[in-house]
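Missing here: one protein chain of the complex. Every other protein chain is in place.
Note that the chains take the letters A and B in the order they are written out, and that residue 1 is the start of every chain.
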Amino acid sequence: MLELGAFLRLMTLPVHLLWLIAALPLLAAGIGALTPRRGRALAAGVAIAAMALSFLLSCAALATALAQPAAHLVHNFAWFDLGLGPLRLGWLLDPLTAFMCVMVTLVGLLIFVFSVGYMHADANSTRFFCFMSVFAAAMLGVLIANSLLLLFVCWELVGLASYLLIGFWFHKPAAAAAAKKAFITTRIGDLGLLLGMLWLYDSTGTLLFFDAGNGVLEAGALGALTAQTTIGGLAVSTAIGLLVFCGAIGKSGQFPLHVWLPDAMEGPTPVSALIHAATMVAAGVFLVARVYPLMAADQALAHVPIHALTVVAFIGAITALMGAMIAVAQNDIKRVLAFSTVSQLGYMMLALGVGSWVAAIFHLLTHAFFKALLFLGAGSVIHAAHHEQDIRRLGGLRGPMRTTFATFAIGMMALSGVPFLFSGFWSKEAILHAAHAWNGSSLPLFAGLAAVVLTAFYMTRLVAEVFFGAPRSEAAGHAHESPPTMTIPLIGLAVGAVLLGFLGTPAYPWLQARLLGETEVHGHSLLEGGGLMMLSIVLVALGIGAGWAIYWRRLRATATALDPLERATPRTFAALAARLGFDELYAATVGRLSNATAALADALDRHVWDGAIRFLARLGEFTGVVSRETDEDMLNGGFDAGSESLRGTGKLYSRAQTGETHGYLRVIAIGFVLLVLIVMMGGGQ
Amino acid sequence: MNLSPLHLCLLFSSALFCIGLIGALCRSNTILVLLGVELMLNAANLNFIAFWRFGPAPSAETGVIFVLFSIAVAAAEAAVGLALVISIYRHQQNIRLQEANRLKG
Partner (left out) sequence: MTSLPLLSLIVFTPWAGAALLASLRRASPIIVRTVSLVFSLSTLALGLVVLAGFDAARTSPQFVEQQAWISTLNVHYHLGLDGLSLVLVLLTGIVTPTALLASWRVRRSPRLFGALFLFLQGAALGVFLALDFFHWFLFWELSLVPAFFLIKLWGGAGASRAAYQFVIYTIGGSAFMLLGFAALYVATGTLDFIQLAQLGADGTIGQKLAALGGWWPTAVFLGVLLGLAVKVPLFPFHTWLPPAYAEAPTGTSMFLTGVMSKMGVYGFLRILWPLFPASLHAAAPALLWLALGGVVLGAFAAMRQIDLKRMIAYSSINHLSYCLLALFAVSAATGRAGATNEAATAALSGTILHIFNHGLSAAALFCCVGVLESRAGGRRGLNDFGGVRTAAPIFAGLCGISMFSSLGLPGLNGFVGEFLIFRGVFGLTPWAAAVACLGLLATALFLMTFWQRVFHGPTGGAATGFKDLSALEIATLAPTIALIFVLGVWPQLIAGLINPLVTAWAGHLALP
């Protein structure tokens, strides 16, 4: 550690240049967007180079942050003028940001390298790298933001990028639907975050986290927020904290908004890895950790109905247990991992809720490595098995795919919490210890312990089904090891999945101390609290043992054979396989409600409002008809009759006009004769 | 019967007028109708001359001047009439008056 520290001290990154970390991938995305399709090498190269540079910058930032771990280095600037003052945003550098940046850039870099191999055959790989870069840039933006507004902006861009990537194969209806579902579901949570942010802005007049004593996470603002109460006797800080937490629920796939996460598997596997390990879901946990002073501000208040963190703890516990349960009954390799992510994120929230945000971040960092490893391993399997994802149809891949198997096994053991060597063990221990120490309730601890068994169990099942036995489909039978661009990242992540745990062992909790801003590390013997550790080791053994007994000892023979658990408890298994029916529940309630509202709005428009207007129009028309009738019958009638008789007379006379000259002449002659006769008759007088 | 020259002249012009009138009424050929009209006109001219010659004041030349005007007008009228006839002919390829009825109201 000391050598690493000395090396890092050589590098510094001033905080006003922190934006470069996010800007480089964004620039790469811009270049990628303008690259024609055939320029895939360029796009991939630029994206990887940008990530690598960002990684170096992040290391420099980490060195800078560790030089003074207790300080929050900020650089604030005006975005635009609003009223009498500017609306300010800013960058923030502290150990939390720095560690996260290093993790995101490193894991992201490895995933990018993996993608070169994985997306080799895809015609749109330039677009893929463009979107991936946007994704990374947005996530890095979330990390370095010193303003809830800026964080929100990047947060939404993370949502956009995930939408684009989940729907990357948008010609598949399932992928398009999954992308939409992810966007909408997370947006529901984001509206909570938006409201929380508005409330915070309105109450404190700023959205900067740290601003020389005026930021929202500093004592002055927090004191003011806890002093006020709102609806239901909640402290304002509690209400704001819970609203902000809504955003985290959506993004981090917590109960009850976890439904989008498994569907997000429709994206290419590197995307799943990036979403589930380094970026999107981590953003929710990071958010809560970032605003932790706000979330915890109400802890000192005695007479409030509920503390914000209690809610976080219980949501986390429910999610951890539920995710692990559902994962047991999934048959798609990526879905098993997806629900395991849900479950692990529940752990992190649990840790946040019980007051140990450093444990949450520790688990977040270790989880990022081993979950990325597992997803990329799954990607490697899927790639080799010609996009066969059903574990019942895989099997026997241990032989042909040695590297993938070895690294996947490391990931599996890290996730299951196999003791001492693997990072997942240490971070999970930290969480369980924190839950144990919490004096709110012991239910979260029990949920966490139950999830430990289940996690070990379903991961054993997964490995047994995929890698052992005989291939159960043609695709699995022809599988061979993936190219080095895919296996090297696996090895890198596997190394991380092992080593990272040693940054935060109870004996030398360096990471925790740095995150808390302490320069001295106070370790203690592993035997302190060793009972809980023993218990969890036993539970892990139990889970793996059960998995071994059920799946490993008697391996699946054919792809269609029933799962042993399904045979034992068909109903429970079916319910879990159907993900406890949340999708159906939401479709029947929220979906139907919104459709009904839409129908109502439309009907109101068509019938009521437009009807009122039509009624007015009819009224006008009716007046018109009445006045027309009056005019025509009473006034025009007489005039019409007069003119009609005139016309008749004229017609009569015009009959005389034959146009024949003789006729006229005759009339003239007769008239002449008559005239003569009259003259002669009267001539005598 | 003791007829004065005036009477004779008037009888003659009446006869002439009647011939003209019948011609104008009965012929269908437009030129013949024009001839009839011309005859009636000449009957009137004859009357003028007769009343001038045998009237109370033969020294005044009013009757002659009237007739001279009338003849000049008749010549012009005949020219116009014949022009119309030609025009009618051009339109309907004959000069039957019964068919020239397009001006009817």
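Please note the rule applied: contacts are C-beta pairs under 8 Å (C-beta built on N, C-alpha and C of every residue); 3 or more make two chains touch, one makes a residue touch a chain.
Please read all numbers here as calculations on a predicted model, not as lab measurements.
Peer 1: Who does the absent chain touch among those shown?
Peer 2: A
Peer 1: So one chain is hidden, and I want to know which residue out of A:Asn214, A:Ser442, A:Ser594 or A:Ser627 touches that hidden chain in the complete assembly.
Peer 2: A:Ser594
Peer 1: Could you tell which one of A:Glu156, A:Asp211, A:Glu388 or A:Asp563 touches the chain left off the display?
Peer 2: Residue touching the chain left out of view: A:Glu156.
Peer 1: Give the residue, chosen from A:Ala41, A:Leu191 or A:Ala227, that touches the chain omitted from the document.
Peer 2: A:Leu191
Peer 1: Since one chain has been left out of the picture, which residues of subunit A touch it in the full complex?
Peer 2: 79-84, 149, 152-154, 156-157, 160, 167, 170-173, 175-177, 179-180, 183-184, 187-188, 191, 194-195, 198-199, 201-202, 205, 594-595, 597-602, 604-605, 608-610, 612-613
Following the convention adopted for this analysis, only the chains that are shown with their structure count from here on.
Peer 1: How many Å are there between the centre of subunit A and the centre of subunit B, using C-alpha atoms for each centre?
Peer 2: Their C-alpha centroids are separated by 114 Å.
Peer 1: Which positions of subunit B touch subunit A when the two form their complex?
Peer 2: Result: residues 21, 24-25, 28, 33, 97-98, 100-105 of subunit B touch subunit A.
Peer 1: Okay, in this complex, where on subunit A does subunit B touch?
Peer 2: Against subunit B, the touching part of subunit A is residues 654, 657-662, 665-666, 669.
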